[in-house]
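Every protein chain of the complex appears in place save one, which is left out.
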Amino acid sequence: MIAIKDKYSKVRKRSEDICSTLEKEDYVVQPIVDVSPPKWHLGHTSWFFETFILVCYVEDYSSFNPSYHFVFNSYYESLGARVIRTNRGNLSRPTVDEVYEYRRHVDVAMDKLLSQPVSEELHALIILGLNHEEQHQELLATDIKYILGHNPLFPTYEEILNPIAVDTATNEFITVKDSMHNIGYDGNGFCFDNELGRHKVFLPAFKIAKNLVTNGEYLSFIKDDGYKKHEYWHAEGLDWVKNNNIDAPLYWHWIADQWYSYGTAGIQPLKMDQPVAHVSYYEASAFAAWKGMRLPTEFEWEAMCNQFPWGDRWEWTGSAYLPYPGYVRAAGAIGEYNGKFMVNQMVLRGASIVTPPEHSRPSYRNFFHPHLRWQYTGIRLARTVNTDDL
Amino acid sequence: MIAIKDKYSKVRKRSEDICSTLEKEDYVVQPIVDVSPPKWHLGHTSWFFETFILVCYVEDYSSFNPSYHFVFNSYYESLGARVIRTNRGNLSRPTVDEVYEYRRHVDVAMDKLLSQPVSEELHALIILGLNHEEQHQELLATDIKYILGHNPLFPTYEEILNPIAVDTATNEFITVKDSMHNIGYDGNGFCFDNELGRHKVFLPAFKIAKNLVTNGEYLSFIKDDGYKKHEYWHAEGLDWVKNNNIDAPLYWHWIADQWYSYGTAGIQPLKMDQPVAHVSYYEASAFAAWKGMRLPTEFEWEAMCNQFPWGDRWEWTGSAYLPYPGYVRAAGAIGEYNGKFMVNQMVLRGASIVTPPEHSRPSYRNFFHPHLRWQYTGIRLARTVNTDDL
Amino acid sequence: MIAIKDKYSKVRKRSEDICSTLEKEDYVVQPIVDVSPPKWHLGHTSWFFETFILVCYVEDYSSFNPSYHFVFNSYYESLGARVIRTNRGNLSRPTVDEVYEYRRHVDVAMDKLLSQPVSEELHALIILGLNHEEQHQELLATDIKYILGHNPLFPTYEEILNPIAVDTATNEFITVKDSMHNIGYDGNGFCFDNELGRHKVFLPAFKIAKNLVTNGEYLSFIKDDGYKKHEYWHAEGLDWVKNNNIDAPLYWHWIADQWYSYGTAGIQPLKMDQPVAHVSYYEASAFAAWKGMRLPTEFEWEAMCNQFPWGDRWEWTGSAYLPYPGYVRAAGAIGEYNGKFMVNQMVLRGASIVTPPEHSRPSYRNFFHPHLRWQYTGIRLARTVNTDDL
Partner (left out) sequence: MIAIKDKYSKVRKRSEDICSTLEKEDYVVQPIVDVSPPKWHLGHTSWFFETFILVCYVEDYSSFNPSYHFVFNSYYESLGARVIRTNRGNLSRPTVDEVYEYRRHVDVAMDKLLSQPVSEELHALIILGLNHEEQHQELLATDIKYILGHNPLFPTYEEILNPIAVDTATNEFITVKDSMHNIGYDGNGFCFDNELGRHKVFLPAFKIAKNLVTNGEYLSFIKDDGYKKHEYWHAEGLDWVKNNNIDAPLYWHWIADQWYSYGTAGIQPLKMDQPVAHVSYYEASAFAAWKGMRLPTEFEWEAMCNQFPWGDRWEWTGSAYLPYPGYVRAAGAIGEYNGKFMVNQMVLRGASIVTPPEHSRPSYRNFFHPHLRWQYTGIRLARTVNTDDL
C-alpha cells in the first residue's frame, strides 16, 4: 500500500506545484471555453476522488461541501446537473483558499483510506484518478499559458516543463515496408479504455520523419504565403483561417519586423530550431500538403515510435478519433470518460513538454477538435511510398 | 482648495469601502458583458483622473504603467485602442494589489496637485471625475451583487446601502392639471451635459403615484399569469421573456413553494412591502399596462418629484433617452460621455439604495437598454387624465 | 356603398399592378428578414380581409384554404400559431397562381358584401384593411427593389412611382419662435391609432430646412471621411458601420472611379441633385451632426410641414416611437397593430415616392429600427436656436 499512497501524494502535490507561482487572480479566469480556471482544475480533480472513491468506499465520509458536486462536475451526465462549461470563469467562489482546503480535506480522507489494505478494484480506481489528475496537470500548464499569454501585460511565469530534446540531426525519414502491426495497449500497467482492444493493422509501405518540424521550417511555409494558398487547406480549415485572421501559430507575434513568441520568459525572439508548437490540425495538415507529404496515421506512429525521439509535442496524426474494434463503453459514469467524444476529433500521439513524467506511452491516444491549438501541438511528416520502389 | 481635496479623498475612499469585504477572486470575474469586474472599476476610475487630469496638468507626471491605458480605457474612441468590453473578465493581471497600488499612485499625485491653487477649468474636471467615480460606485454595488448572486453558493456580503424608506401610505396619486414646466438642470452645482439646456415642456393633465410598486403588488401580476399575457407586452419584450425564460424579477427564486430573493443576507423570503427591484423596462411597462396605466414620462417625473419620496429605486420612465433641445456634444474625449449613447435606451429617474449620497438630483438622467435589470430598477405608475374631468 | 366598393377595388388592384411585371420567381424570395416575398404581401393583405371581415361578417363564408391562416398571419399573437417571419422565403407553396386565386376568392366575397348596406363599424374595418394594404404596397415596392437590387444580374424593372419633386431652391431654413402646437390627427377621415390623442406640445425656437439633403451633399460627407469620424456617430451606429462595412447609402456602388446607384433602370450614375435615399437613422443622425445640426423632432416636423414640400422620402426624425399621452391599445387582435412596437424604433414622417396617393397626411407616423434603410429614407436638417437671437 505504500506504493499507491506515495504515488497518490506525489501526483497530488505536482498539481499544486504547477500553480505555486500563480497570483490568486490567475486561478479564476476562463478566457475561452476550452481553457478552464486553474482553481477549477484543482477542485475538479479532488471531486473526482471524492465522488468515485471516498463517497463509495468510506462509510462515514462527510463531504466537504455538498454544493461542490454541482460546481466541480465536468461533463458526467450520469451524475446530475452541473455548472455549464462556459460558466466556469464566472465563479469567484469557492475561493482559491477554499479549494485548497477542499484538497486537504480529500487528501486527508484518501490518506486514511490508503493506510489500509486496498482491494484490486479500488486500486484500479485510484490509478484512474491519478491518471485523470495527470491529464489535468497538462491542461493546467497549457491553460495557465493561455491565460497569461493573452494578457496585454504578457507576464512571465514559472512552469514545470520537461526539457526539450532538440535534435540536431538532419531531416531523415524511416522507411517501412508493407507490414502487419499490433496496435493497442499490451502491458500490465495502466491505460485508458480507448487504448484497449489490441488488434492487427496492415500498413502499406510508408516513410516517417525522425524529427519534428521546426519553427524555422514552418516559417518558410508562412513566407511562401502558405496561409493564403487554398490548395493546401481543407475547406473548413480555410474558413477557420479567414474567420479568425490566422497567419501564424498561436503565441507568435510580429513586432517591429521580427517574429517573437510568448512563453515562460514572456515575449522572446522566435527560436528557429525548436519544434513548432501551438498549431491546429488544419495548419499541420496544410503544412504537410505544402511539403508534398501528409501527417502519419496513428497506426504508423505507434508502429514506429520506438525508432524516433518523441515527447516534446503532441503530434497531430491524420487519424480521426474512433473506437478500436471491439471497444465497449464501461457501465456507469466511468464509461463517459472516452467513448462519447469519439466523433469530429483528430488523434494526437506522443506527449508534450508539460506531460507529467511517466504519463505517456506508445499506445496513448489524445484527441482534440481540429481547430484547437492551445496545447503544445506539433507536426511530424510522413508519406506513402510505392512498394515496388523499395 | 481644502474642500475639493477633502471631497476627492472622501469619494475615492468610498469606492474602496464598497469592496472592503470582497475576496480577491470576487474582483476578477465578469459573468455578463454589462457587469464589469470590481478591480476594473477601481482601475478605470483611477485611469480617468490620470488621463484627463494628471497627464494634462502635472508637468512631470510619470504614468504608473503605460499599458494600463490600454487596459482601463472604457469606451473612448478618441483615446485609441482598448481591451474590448467583453474581455474584461479574462484579465487576471493587473492583480488586485497592483490595482490598489495604482490607486495610491494616482491619489498621491492628485493630492499634490490639489495642495496648490486649482483653476476653474481644473476644478470642473475634478468634479466631473468624482461624479464619474460615484457612477461607478453604483455599478460596483450592483455588479458585486450580480457576481455573488449568480454564484451557486449564494454567499452573503456587505454593502454600503442607503436605508430604504418604505412608505406605509396607501396607494395615492397626485393629480396635475395641464401645465407648463421648466425641465433641465438649473443651479450652480455639478450636473452632466445631458441635463443641460433647461427648456419649457408642456404637460397634459396626468396623475402620478406617490409610492413605488411593491413586491407584493408585482407578485399579483405574476399570479395573474402576467408574463404570459401578450396584450400587455411590447413585441420585443415578449421575445425577451420567451428567449430567456423570464418569469419573475432578477434575484427572485421559487423554492419549495415560496418566493425568496437574494441580497446581502443571502437567499431570504421575499419582503412583500418593499419596492420591487431588478425589473426590466419591458416588465415595468407590462406591469403598468396590466394595471391599466403607464409609466410616467421623464418630464412628468421631474416636474412633480418634489411632491413624493424617491431615492430607493431607479425608476423606469416611458421616455427614450434623447438629447434636450440645443444639446451639443463637448469637443474631445469628454464629449463621448453621454451623447453617443442617445439611441435605443430608456431614461430612468431618481436614484437607488446604492447611489452615493449627494449624487442625485431632480434633473439627473440615467439610461439603460430596455432588457437590463441588474440595477435596482423599480416602477412608479402614472396615467393621463382628461382635463375636462378635473 | 358605391364609394367604399370602388375604393376597395381600386386599392386592391394597385397591389397587383405593382407586381405586374415581375417574374414568378421574384415573388418567392426573402433575402433578409425585413424583406418579405411579394406573394406573401399579396396573400397577407387578403388574409387580413378574410380574417377580420369575411369570417366575422359573412355568415356562410367558406375559407379558401384553412391552412392559409397559418401561412399568412404576420404577427398577431391573438390569432394563434404562424409561419415564423424568417421562414417566409422558404415557402414555394402556395404558388403565385394560387395566391392570385386566393385574392379573387376574397375579392368576390368582399364584392358581394359591399353590394349591401354597410354598418359604420364594418366600414371602419374596411378602411383599416385598405390602409393596411396601402402600407404593404409601399413595402412591396421597396421589397421588390431589394430583391432585384441585390441580385448579381441587376435586372431592370417597372415600379409605380410618384414623381420626385426636386426643388431647385437653395438650402433655405424656416425659423420658428417659441410656440405651442397641437399635435396628432384632427379630422374626420381615417388615421391609425398611434396618431390619435391630439395634444398640445410646446416647441422651443428652431429652424427647419425647406429641402431634403441631396445625394451631392451626402457625398461631401463621404468624401470628408464622415463614416470614419466617430465624433458624429452614436456608439451603436459606429458598431453597425464597422460590422457591416458600411461606407455609403444602400444601392450605391463605386465602380471604376464613379458612384452609381441602383433603381428601376438598373445601375445608373448617381444623380447629385436628387434627395438622398436609403440611409439609416444612424447615417442620417451622423450626417446632421457633421453639418453642426440635428434631425427635427416629429413635433417640429408636424407643426411646420405645411410650409415645405414633402412626400419624396420618408424623413427620419430625432423622436423615438412612443405613445402619445392617453394612447390606449384597442382590445383584441386589432390592438396589436401599433402599440406593441413602441420601443427601440425611431419615427419617420412624411411619405415616399412609393407611398400610395392619398395615403399620407401630416400626422402620419411611420417607424423603423435605426439600422434599417431599405425604405426610401431621407434627411431633413433642423437646429435649435436661441430665442433671444430672434
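Think of it as A, B and C in the order they're written, each chain with its own count starting at 1.
Simple rule for what comes next: a contact is a pair of C-beta atoms (placed from the backbone, for glycine too) under 8 Å apart; a residue touches a chain by one contact, two chains touch by 3 or more.
Keep in mind it's a predicted model, so treat the numbers as computed, not measured.
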{"item": "Touched by the hidden chain, restricted to displayed chains", "value": "A, C"}
{"item": "Omitted-chain contact residue, chosen from C:28, C:303 or C:347", "value": "C:28"}
{"item": "Selected from A:201, A:250, A:304 or A:379 as touching the chain missing from the view", "value": "A:201"}
{"item": "Candidate in contact with the missing chain, chosen from A:104, A:177 or A:340", "value": "A:340"}
{"item": "Contact residue for the chain not shown (choose from C:21, C:78 or C:95)", "value": "C:95"}
{"item": "Positions on chain A contacted by the hidden chain, ascending", "value": "75, 77-78, 178, 180, 197, 199-202, 204, 206, 230-231, 233-238, 281-282, 285, 289, 294, 318-320, 322-323, 325-326, 329, 335-336, 340-344, 346, 370, 384, 386"}
{"item": "Where the missing chain touches chain C, by residue", "value": "23-31, 39, 65, 67, 70-71, 83, 87, 89-96, 147-148, 150-153, 155"}
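Assume only the chains that are shown with their structure count from here on.
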{"item": "Most distant chain from chain B, judged by the mean position of its C-alpha atoms", "value": "A"}
{"item": "Cα-centroid distance, chain A relative to chain B, in whole angstrom", "value": "45"}
{"item": "Averaged-CA centre spacing for the pair chain C and chain A, given as whole angstrom", "value": "57"}
{"item": "Residues of chain B engaged with two or more neighbouring chains", "value": "none"}
